[in-house]
Structure formats: C-alpha cells, structure tokens
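For this view, one protein chain was removed and the others were kept in their places.
To keep things simple, chains are lettered A, B and C as they appear, and every chain counts its residues starting from 1.
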C-alpha cells in the first residue's frame, strides 16, 4: 500500500481492489461466455451463496449499493406504497433519490433514532398510525434496516428479530441494507444466516465494493415470489451486465473461504484499535459505540484542522440532533494497517 | 483464445476482456482514490476524450449500454415527450423498457426502414404530423440514431447530417447510439468528430464493452446544458461507481492510441472475410450490406442445424418484414481470428 | 338546441349536458355528504351498476376517459410490462402519454389493423413473439380493445371472445375502452354483460361524458384482485373527488332506466341517416362500415371546404395507411337531430 491509502480514512470505498478479487477477474478472463448471467461463474456464485446462507437464494449481482437497495425495495413496494426506515439510512440520505426513482415515486418514511438503530416502539407507532388514514396516506409495505448502521453501531439478533416480527405482522416485506453486513457479522460472531433470513429478512443488499471488490454488490433474496420478475427490473435499470462473469466473479471471490468475513473482521479490529486510542485522548469524545468499521469522534477544531494539514482524509460529518462539536468520521477497511492507525493516533 | 471463442459468433459481448484493458485495471489498482468520479483516472479520461473528439466534452462512464442510452435520452426528453428512432433500434426492442423507465414514461416513436437506416422523408413526415395534434400527442423532442445500425449497415456522414439538420430545425436534441461506433468509423474511414458532433449530434453513447472492455460505456456530451445535471441522473439510477477509477480506466485504455478503432477495424475485416466466403455459397443470401461487424445471412434450415450440431453459437434472428428463410446473425469482434472465420465457412 | 350544436359534428364531446344529468346534479345538491366516495349516491351507483352488468362489480367514477383508461391499465400492468392494443387506439394516440405515465413507463404495443378491429392472428403472433426474448423485451401483460372502435366499427361478440380467450391463455388481463360502449351495445342489440365480462373482459372504461354527462366516466372492474388497491391509484392521481356525489350522480343518471343506451341508440340512428345520405352522393366514399356514431367519409376538397364555409364543424382526419382523398369524421350524439343531419346532407 502506498502512502496515500495510509492517511485516507474517508471511506471504505477509497481502497483499491483486493488481490483475491483481481485474481478472480483474471481467472475468468478467457474464452467466450454466455451473456447476461447465463454464464458458469454466475451459476457457481448462486451455488456458493446457497451454502453461505444455508437457504434457497436468488442472487442478483449489480455494480453499486444504490442499485442493490433500490432494486430490492422496488420489488417489494408498490408505486403507491411506502418504506419505513431509520432517519440515518443511506436510502433516505445518500442515494440521490434512487429509491424513489426505482419505486416509481413510493415514499420513504424515516423514523428518528438515537444511534441508527430503529426502536421497536417507534416502528410499532408508525405502523399503527399508518393504518388509520385510508387512501390519503401511502401504505407502508416494506421495512428496511441497515446492519451495521450508518453510525457504526450493530443491532443484536434479538433486536432485528423483534423489528421484522412486528413488520411481518403488519404484512410488510423486510429488507436489510448490508453494505457493511460483514462487519456486523464479525461483530456479532454469528453466521450469515442468523442475521439474514433467520432474523426475518426477505432480502438483503450484500455489500462487496466496500469490502475489497471493484464494483460488486448483490441482492440476495430468500423468497421466490420477490425474485420472480427481479431480473426484469435489473435489466430495465441498465444493471444487467452483458459480460456478467466479471461481476459474479467478484462476489464469488469474496464469499469463497469467507474472505469477506476475514476482511470485515480485520477492518473491525482496526476500528477498535483506533477507538481505543481515541478514548485515551482527553479532547476526544466518541458519541456512538464502535462496533463495526466506522469511528465517529468529536474533536476540537484545532485538532481536526491539524490532521487535515498533515494530509489525513476523512469527512467532517453532519452532527446528529443534539450533538455539538466537530464530528468527524474515520473509516477502516480491509487495507488499513495497524501502523496507519497508530500514525493517526500519534498525529493527534 | 480457447476453442470456445472460436465457434462463438453469437455476439461481440461473449468475448473476454482484451489484455490492454486488463492491464489498465491492474495499473490503477493501488493506493486510495477519491470516490464517485473525483479520481485522477476519470480526469485523464475527460482530457483524452476531448482530444479524441476534438471538442469540449462531458464524459460520463457507466457499466452498460442500456444505461448510457437511457440516461442520455432522459437528459434530453421531458417525461411528457417522445423520442423518434428506427424501428430496429436497440432502445425500442432490446432494453427491457429501460428508456421509458429513465425517461419517466416518455414514448418511443419507431419509424420503419428497410435496413436500419432511417430515411429523411420518413423523419420529415413524422415530425410534420407530430406537430398537428396539440396536447393529445406526445411531442417528439429527441432524435436517436444507431451507428453502425442493428442490421450491420452504416449511415454515410451525409445521411447523418441531413437527419440531424431536420431534427434540429424542429428543435430536437440529437443522440447517437454508438454501441458499435468504432465499427462505423472504421468503415467510413472518418474521424470520431466527423460522425459525432460534426454530424450534428449533441451526445453519443460510446460503446466499450463490445469492443474489448469488461463493462464500460460512456455518454459523451457535446452540449453543456445537457451535461449540467447529468451526474445526478447517473447517481439516481445507481450507475455512479464509488471506485470509478476502474470504470474510467477501461474507456481510457480503449481510447488510448486508438485501440478501439484498431479493434473495430479488425472485427470489420473478419466480417468482410466471412461475408465474402458466404457470398460464394449458392445456398446463402445476405439481405443487408455488410459494413460493420455483423453479418446477417439467410441459410437453409439444414445448414443452420448442422452448424449448431458442430457447436457453433449464433442467434436465429427475427426476420425483418418481407424476408423469408432462416435468418441468422454472425458477429465478429476484436478476438475473432481468420482461422475461426475460415473454419466456419468450411463447416458450411 | 341552438344553431351552434346543429352544425357541430366535430365530436360527441362538444354537446352540452343532457337534462337528466343536470337534474340528477340538482337532486343531490342539498345537505352534507361524506367525502371521497363514502356518500350514498356512490353506494347507489354501485348497486345499480351491479344490476346493469349482472355481476359483482367495483365501480370507480372519474372525470375523464383518459384517467379511466390509464388507471385501469396501471392496475393490470407492471411498470416493466406492456399492453397490446390496436394501432388506432385512443390510449396509443390521443392521451398525451397518459397510459405510460400512470403505468410508470410500461410500453404500448400497437398492432396494425384495417378498420380498428384487432385480428386474432395478429394478436397470436404478437404474443408468441413476445415470449421469446426474455428480459430484453417488455412482457405483454394486458390486452386493451376499444368498442366501438376509433373507426366507428364494432367487434362482434365472437370476435371479442376469441381475442380475450387468446389473451387469457397467455395470462393477460383484459381491458375494454368503452368510451362509446353504449353505441356498440345499441349496434349489437346485446346486454351490457355480453360485451363486458361475458366477452372475457376483466375491466372496462365506461364512457359517460360523450353520452350526455358533464364529466363522468367509470372504471368498472369484474375481478376483486384488480379492484383491491384501485382507489389508492385514483387518489394518487388526483382523481378522487371530495364531493364525489356529483360524479356518481352523473353515471347513475345515465344507467338509470337505460338512458345511456337510449342516447346511444339515438346517436347511432343519426349516424345511419347520415351515412345513408352520404352513400347516395356520387362524390362521397365511406371507407368503413358505419356501426356506431362516427361516420368517416372521403369527399372532394371542394365539398369539404364548402361545408367549412357554411359553418360546419368537423375534423379533417389523418388518413389510415393506403387511403387517399380528404377524409373527414362526422360524429353524432344524443343531441343531434334529424334535421341537423338532413341539413348537412342538403349542404353537400
């Protein structure tokens, strides 16, 4: 890794592609292959995903998380419907309106939370109120949660199960934005099945890009009815690659031998090391539990500016309601090294 | 090349990625890079595209041709508007409704033609009639042509200029689907500028995937007003890669040293060799001029079945109106070799 | 009727509101009424419609035929799907892209016909071909026919039955644009049930405005699943009236004592009288059978101009393919009188 990556904590998407994924791309790069997902690599991916998730799955690889989330939501939600999510959700804030585009104008209903984890009582209230206004109010048809959350926290399996149970009781479909799912699994020490279908989810957006891939995510669906016309939606949004082997190979490489989980565990360890060091600094305050690979920290303006001067890259964040000070986000990834973290801490 | 590619004439998207593009991907695979197109590779691509097209350009790389076409059309056409195109156009037949999705329900108005080349008289009539029905008829706002066409023919520069002039006279924006633009340029022996903005086009879909890339096309825009909010559309459709360097690097590799034109010229030569051989067979009839890299040929059912038995891959095509017999399409590409063509001819 | 209406054959929507409908509006204009369709007039309409159609029905009154057609199609067709119709269909030509808007970009697939009546062989071919292209082609999910047709012809019950049977075999929903359904029923001498659900239709757009109402059409649905979320679509498109009693009262007045059928029969009689007179003129040629209330006639330019000079109003029509001469359309309605027709004939 060059100097550049060492000081770049802006996101897990600034990293290069991991060697295993590059090798996988090389490996499939020979001869012809049937186009549009009829290739052998895609078939192998489906088989492997079935093993990893211990369940019948329908896997749809796409290049971006925005596409994965938006396609998933559109398959579960009528154009006149609505999706309930946390107010910090990526789908509500960071996807340029993509969910609304793919859902043809269905609404997002964001619920406030303290740390990115939706509270059961809030979901319950939202669903109860939603029923009372007839055709004047868009009916909530889908629950979308994020694991690990946008604030770097992780739901327990019990929390997820309780939320999806309430959602299912109200007839909702359930979706998990798993852009950083590996980090959550590593944090929970559970199996992929535990945090997905066993936790009550009908479909997940499986994140690959932030975890070492070039551009590869996958919608993993556990319900055949939701999968039925899914490929039509993929095609219709321009997300069906003609040379799909190169997309499937990336996800396959991550799933193989749990590479994705090893990457995620490493990133989490780096985040813990960073958080541990920050907590020892009297000037630093960490508003959220550090459970995945994101560290949010409040620092004096002077300290933040100094880091920037030294060439460090990170985002000054929008403070959540009620939080003062200069909040910055530091993200670790598969490529972060201990000495990078230590150097950052030393710089402070 | 393995045996597999040698007998596969199904499309130019069944080929692997060319070595130059793979090397370019390796070359950018180090260190961190700013996400979402703020990287140096993307900046280099823009500079190179400006040289290649000899014009101010705004370049938006995306992974698929469906995305490129649909995004371009949506930037030029109101949701209540319409796009006039040839009835053979990819946008009208092969993109699963993507243009209508990106354009939010705007209509396609396909005009019949003999060989995929729209006739000026037909465009003139369509535009004249379109004006007469007020709000009851969707106003045609955009002209979309395909070069080389879906039947493997190529417009002359004069034909293109006349069509775009008529379109501009009626206030239309002009778009060129250039999934196989390189093949057309190679056929015409012209410069990229001649067949794009000098021929009256406001924007083109530049095809990379069929010409050696992994998954890379680009919308190249010559008018600043059409480019203004374009990136928002890219993001909102999930087509903005976080690690965009890997997308831009592919297009850059194709543009560099005219690799795309050399690839295309080679594919054209292979198609000519194939067409030449086929014309010598008494049982074969070629309904269209072979100008790019697609050869359409009518053969007896017996001959077609024999090829299939021998492991050859190609599409049995839907006959255009008025054409009888078994029409098949044979596509050559950068990876096709002379001996592949000769073996196919021998097999017949 | 004033002079004005006597010379106006432009359409059946240029007429005023019939006395019965005006009286019905007066009758409901007292006291308060629950809003948004919870009123007693709407309940009475539903009960009456059930009698008229001899079937369970779900009735959704709206103000325009464009809304009725587009809402109906959107309830039966996925955004990624398609609707097959005749190339002369109002939904394809005259609604400013409304069907595509309400269907969120689903496509219309118009089939050519000689006289506005889709041929079974053409539908069969379209459905057969549509299945073969997988996700690249929008799947046809709905059949929409028009009765009486845009060329003033009327399908026989057998023709309708054969078309809907083929459609249902392919899993399609079936819709009838009945903007002039009364005229067809009057021509066929059948019952409303015969031309609707007994002929295989899942839903119809019932036309009121052209038949004496102020602004009132109704989507009449015979399948509960298609009706389920329909009111949400009505609301979401701004077509749910708060004071719905005034909308329902119009349709109710037309259905009561078969007023709509008497109006339609009268208009048909006037059209026959007109056609009969025209056929006696050596200069006139009637390209289509006159079965409803529309008369298309080819006249010399001189004669057409003379009528215009005398203050007659009608549309110079776009000729269907293959027809030469000045084609004009003359429409009769509930308010047309014999002497109006005779005067027009005399003027010629």
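Note that in this section contacts are C-beta pairs under 8 Å (C-beta built on N, C-alpha and C of every residue); 3 or more make two chains touch, one makes a residue touch a chain.
Given the structure is predicted, the values throughout are model-derived calculations rather than measurements.
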Touching the absent chain when the full complex is considered, from B:80, B:246 or B:312: B:80
Option from C:37, C:81 or C:97 whose C-beta touches the chain left out: C:97
Residue of A:95, A:177, A:202 or A:294 touching the missing chain in the full complex: A:95
Residue touching the undisplayed chain, where the options are C:24, C:62 or C:221: C:62
Residue ranges of chain A at the interface with the undisplayed chain: 79-80, 82, 93-97, 100-101, 103-107, 129, 133, 135-138, 318
Hidden partner chain, residues of chain B it touches: 36, 78-80, 104-105, 134-136, 139, 229, 231-236, 240
Positions on chain C contacted by the hidden chain, ascending: 1-5, 8, 10-11, 13-17, 22, 25-26, 28-35, 62-64, 66-68, 70-71, 95-98, 101-102, 209-210, 214-215, 232, 235-243, 246-247, 313
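Note that in this section only the chains that are shown with their structure count from here on.
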C-alpha-based rotation, chain A on chain B, 0 to 180 degrees, nearest 5: 180
Geometric centre: closest chain by C-alpha means: B
Length of the line joining the C-alpha centres of chain B and chain C, rounded to whole Å: 42
Interchain centroid distance [CA atoms averaged], chain A/chain B, Å: 34
Chain A-chain C separation of Cα centroids, rounded to whole Å: 50
Chain C, residues touching no fewer than two other chains: 79-80, 104-105, 135-136
